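This structure is in C-alpha cells; I'll ask about it shortly.
Of the protein chains in this complex, all but one are displayed in their positions.
Lettered A, B and C in written order, each chain numbered from 1.
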Amino acid sequence: MSAVLLIAIPLLAAFISILFKKYSIYLLFAVTIFNIANVFLATEGIIIIGGFSPPLGISLLVDTYSKIALLLVNALVLVIAALNVKAYPKYGTILLLVVAGLNGLVLTNDLFNFFVFLEISGIAAYLITASNKKPITTFRYLVIGAIGSSLFLLGLIILYSMFGTLNMVDMIKEIALNNNYQELVLPFTLMFIGLGVEAKLLPFNSWVKGILGHSNTFSGPMIASVYASAMGFVLGRFITNLFNFEGMLLTVVLVILVAGIVLSDIMAFASKKSREILLFSSVAQASMIALLFVNGIIIWAVYLIIANALSKTVMFMIINKAQKDVGSDEVKSLQGLFANNLVIGIIFTIATLSVMGLPLLVGFTIKLNFLTELADAGQIWTIAFILIASVVEGIYFVKLLLKLWYPEGNLIKVNYHLSFKLVFAIIALALLTFGVYQAPLDKLDNTVDTVMEVVNNG
Amino acid sequence: MIQYAAILLFVLGLYGIFISTNTIKMLVSLNILEIGLNIFIISIGFNYQGIAPILSSVSDTGLIYVDPLPQALVLTAIVIGVGTTALGLAFAKSIYQKYQSFDLNDMEESL
Amino acid sequence: MKKLFGLILFMGLGVLIILALNNTISFPKFGSVDLSDRVADAYLDNDNVSEVGSANIVTAIVVGYRGFDTLGEVTVLFISALGVAFLFSFKKEKRLDLKFKPNFMLKHGSKLLFGIMLVVSLYIITHGHLTPGGGFPGGAIIASGVLLLYLADDKFRSNIKGFKVLEGVAGSLFVIIGLLGLILATSFLENFIASGTVGQLLSAGIIPIIYVLIGLKVGSEIASVVDNFLTEEESA
Partner (left out) sequence: MANIEYLLLFLVGSAVISYFLTRLNSFIGSIFTIFATMFVFVSLAAYGFNMNLDTTVSLLPWFSFSQTYLGFFFVIIIAFIYLMVSFFHPYFLDKYPYKNSYNLLFLLSLAGIIGAFYTDHFLQLFFFFEMIIWTTMFLIPQGKSREAAVSYFGFSLTGSVALLIGIFVIYQNVGRFDIQAGLAGISGTTSVFVFVLFMIAALAKLGTFPLHIWLPLAHGNAPHPFSPVLSGALVKLGAFIGILALIKINPIGPVIGAIDLALGQYIIAFIGSLSIVFGTLMAIKEDDAKKLLAYSSMSHGGYILVAFSALNGFAFAGGLYHILAHALASAGAFMAIAAVARATGTTKMKELGGMIHKMPITYLAYLIAIISMAGIPPMGGFISKWLIFQAVIDRGMILIAVAVFFGSVGSFLYVFRPLAALFLGQEFREYKHVKEAPLLMLIPTFIIMGLNIYTGVIPKQIIDFINNIIGENTAFAPVVATTFTVTATYGTLNAGLIALIFGVGVAIAFIIFILMKKSRKVELMDTYTAANFVHDEHLLHYSVDFYAPLERMYEKQSHWMKKFYDALAHKVKEVGKLAKYLFMSNNIGVTLIWILVIIVLLIGVVAL
C-alpha cells in the first residue's frame, strides 16, 4: 500500500466527519487502526505524488525511521483518544487532522510541504490546548508558534533562492556540492529556531509552561508525548540529514541544548506544582533528544523518544486526572495520592524511574548506551553536564514520588478507570521488559542507522 | 531594495509583537510580519526582464519569465496566514468574553 | 524606553539579516534571478507545459506539481474554520446586531451585488488555469459576498449547515480525486484525464475540477468563519 494513504485517509475521514459529527471519534479509531496496519504494509522508498518525478513535484520518503515514528504517533493518538472518549468526545475531527498533519510532517520530503504540515499540526495543537480553558496561554502558544513557523519559512525560502530546489534529498545533494558552510548559517539558524519553538527547546519554549502547566488528561499527553515525539523525529531528520551542524553553529547549538537540559532540570527542582515538574522534565528530555541527534546518535535518540513518549503519557494522565479530581496540582495537595491507588502508584513509579534512567527499566539502558556513544565521540564535558543535571532530576523526582506515596493527614480520593489502569500497566510492563531484555533494541539498531543511505541513493 | 524593505517589515512585525500587550495589536503585528515574509518570497523570484508566467501559446520561445514557484508558495503562505489569523482572532474574542479585555496585562494575575 | 530599545534592537536584527544575505554569494541579487539553476526552469519547459496543460504556470504549480501542498493549505483553512466554530459553539446563539437600521436600497442592492460577485467569482474559479486567479481568490470573493449580505441586512443568517455540507463534500471530493489518481494512474493526485490543448477552457485535466472544488470549499469555509464571528451567545 502506498504511504500517501497515511495522510490522505485521515484527511478524507476528517472532511467526511464534519457531516457526521457524532461518529467522528469512531472514525478516528478506524483510521488510526488502519494507519497502524498500513505502516507495516507500506513500501519503503520515495513515494511520488502527482506523477511528477522528485525535484519537480512533492514526494514522500518512507524508511524504517519514519515507520517507527508513524507507528508511535498513530498508536499514541489511538490510545490517548480512546482513554479520553468520555471526557473529551468532541475532538474526533481535530484528532483526525492531527494524525494527518503529524504523519505528513514525518513523511514529507519537501521543505515547503513540511511547512504546510507544520501549520496543520500546529493549528490542531492550538485547538487541542483550547480544552485547557485557558485561552490566554493558548493565544500565546499561537503567537509564538506563528513566529516560529514564519522564521522556518524565511529560512527555507532563503535556501530555495540559494539552491533552487525544495526537495530535501535534492537540497542535501546541492548543499554537499556547495561546501561553504558559512553561507548556510543564516537559513539554518532560522529553521532551527523555527523547529525549536515547536519541539520546545529551551530558550524558544515559553509557551510550554502555560500550556502543559494547565493541561488535562487529553491535552497533556497529546502535547507532551504525541507532539513531542513527532517533533523529536522530525528534528532528528533535519539535524542529521540537512543541518549537519559545523563549527561555531555546532558549538552554539550544543551550548543551547546542554544549557536546556541543565536549566530545565533546575527549573523543575524549583517547582512546587506536579504538572510543572513533569513539563520541565519534558523540556529537558526534548533538549536531550536533540542533543543526541546533533551528535549523530540516532538509534538511542529514537529509543529515548519512544520511552519518553510512553512514560510521559502515563505520568501526565495520572497527574492530570488527580488534578482534575482534587482541584489542585500542588504537590502538597496531592500527597498520599497512591496510598489508595496502589496499581497506579506502581505504574507511575516505574514510569518515573524509567525517565530518571534507573536500572531494570528501559530508560537506564538508553541512557547508558547514549552516554557511551557520547564518550566515543569525545564529548566528556557534555556527559558531565548531562549527569549533573540527572542528579537534580533524580532528587526532584524522588521528592515527588515520596510525597505522592506517603500521605500526610487526610487521604485524597481519586478514582482511575479500569481502562486507564490496563493501558498504563501494559506501558509499564513494556518499560520494564525492555529494561531487562534488551536484545530486540540492539537488533533494530542496524536498520535505523540507514537514514543517510536513502539520501545517497536518492 | 524591495527585498530589504520586506525584511524590515518582517522585523517590524516582530517588534510589534514585542511591544504590544493587546491581543488584537499582536495579531496585526503578526500579519505585518507575514506580509513582509510574503513580499520577500515573491521578491526572490523577480527578474527585471521577466514577465508573468502565463503562456499565451506553447510556441512562445525565448521569453524570460519570473520564477513561478515563489508565487505558488506565497499563495499557500497567504492562505495559511489567513487561517492562523482567523484562529487567533477567535482566541482573542474568547479571551475578551472571559476577561472583558483585550490587554494581556490586565489579566496577568488570573494565570 | 522599552519601545525605543526594542525598535533599535529589532531594526538591528533586520539590518544584520540584510547584511548576511548581502554577504551570501549563492543568494541571488534582487532582480537578477537566473532560473536555469532552479527547479522552476523545468516548470516552464515546453514539454512539461503541454503535459500539464495549464497556460497559467502558477496554477500548474499550485494544483498540479504541488497539488499536495494545496490539499494541505485547504486543510489549514478547514481546521481554522473548524476551530473558530469550535470556540464559538454556544447553546443558543444569535447574530450580532447592526448599529444602524439598513434601508430598503441597501438590503436589496447588496443582494444584487451579491449576484454579480457570485458570477465574477465563478468566472475567476473556472478560468484559474488560464488567467490569474483560481479557487482561492474566487472563494474569497464568494465569502466577501456573504459578508456583504451580513453587513447590509440585519436579519440575514446564512445557512451554516449547508456550508458545512458543502465544505465536507468538496474536501472529500478533493481527496477522492487524489485517490482516483492513485488508482487510475500511478500516484496520488495524478492527472488521469486527458490534458487537452493548452489555453482552452476545457484543458489541463483535473486542474479545473480541483480548482472548482477548492473555490467552493474556500468560499464556504471563510463564509462560515464570517458567520461565526458575527454571532454571539444569546443572553437569556
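Keep in mind that, in the parts below, a residue touches a chain if its C-beta (ideal position, glycine included) is under 8 Å from a C-beta of that chain, and two chains touch if they have at least 3 such contacts.
Please read all numbers here as calculations on a predicted model, not as lab measurements.
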Which visible chains touch the chain that is not shown?
A, B, C
Hidden partner chain, touching residue among A:A37, A:A87, A:A176 or A:V391:
A:V391
Write down which of A:A87, A:L368 or A:L429 is the residue touching the left-out chain.
A:L368
Missing-chain contacts on subunit A, rising order, are 140, 143-144, 147, 151, 182-183, 185-186, 189-190, 193, 202-210, 247-249, 252, 256, 263, 266-271, 339, 353, 358-360, 364, 368, 371-372, 374-375, 378, 380, 383-384, 387-388, 390-392, 394-395, 398-399, 402-403, 405-406, 438
Tell me which stretches of subunit C touch the chain missing from the display.
6, 9-10, 12-13, 16-17, 19-20, 23-24
Which positions on subunit B touch the chain that was left off?
14, 17-19, 26, 104, 108, 111
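The definition used in the following text is that only the chains that are shown with their structure count from here on.
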What kind of graph do the touching chains make: line, ring, star, complete, other?
complete
How far is the middle of subunit A from the middle of subunit B, if each middle is the mean of its Cα atoms, in Å?
28
Please report how many Å separate the Cα centroid of subunit B from that of subunit C, as a whole number.
15
Shared-interface residues of subunit C (touching two or more other chains) are 17, 21, 28, 33, 38-40, 43, 66, 69, 72-73, 76, 79-80, 83, 87
Residues of subunit A whose C-beta touches two or more other chains
112, 116, 119, 123, 126-127, 130, 160-161, 166
Mind pulling up the subunit C residues that touch subunit B in the complex?
2-3, 6-7, 9-11, 13-14, 17-18, 21, 28, 30-33, 35, 38-40, 43-44, 46, 49-50, 55-58, 60-62, 66, 69-70, 72-74, 76-77, 79-81, 83-84, 87-88, 130-132, 136, 198-199, 218, 222, 225, 228-229, 233
Write out the stretch or stretches of subunit B touching subunit A in their complex.
10, 14, 17, 23, 26-27, 30, 33-34, 37, 40-41, 44, 69-70, 73, 76-77, 80, 83-84, 87-88, 91-92, 94-95, 98-99, 104, 107, 110-111
Along subunit A, where are the residues that touch subunit B in the complex?
112, 116, 119, 123, 126-127, 130, 134-139, 142-143, 146-147, 150, 153-154, 157, 160-161, 166, 210
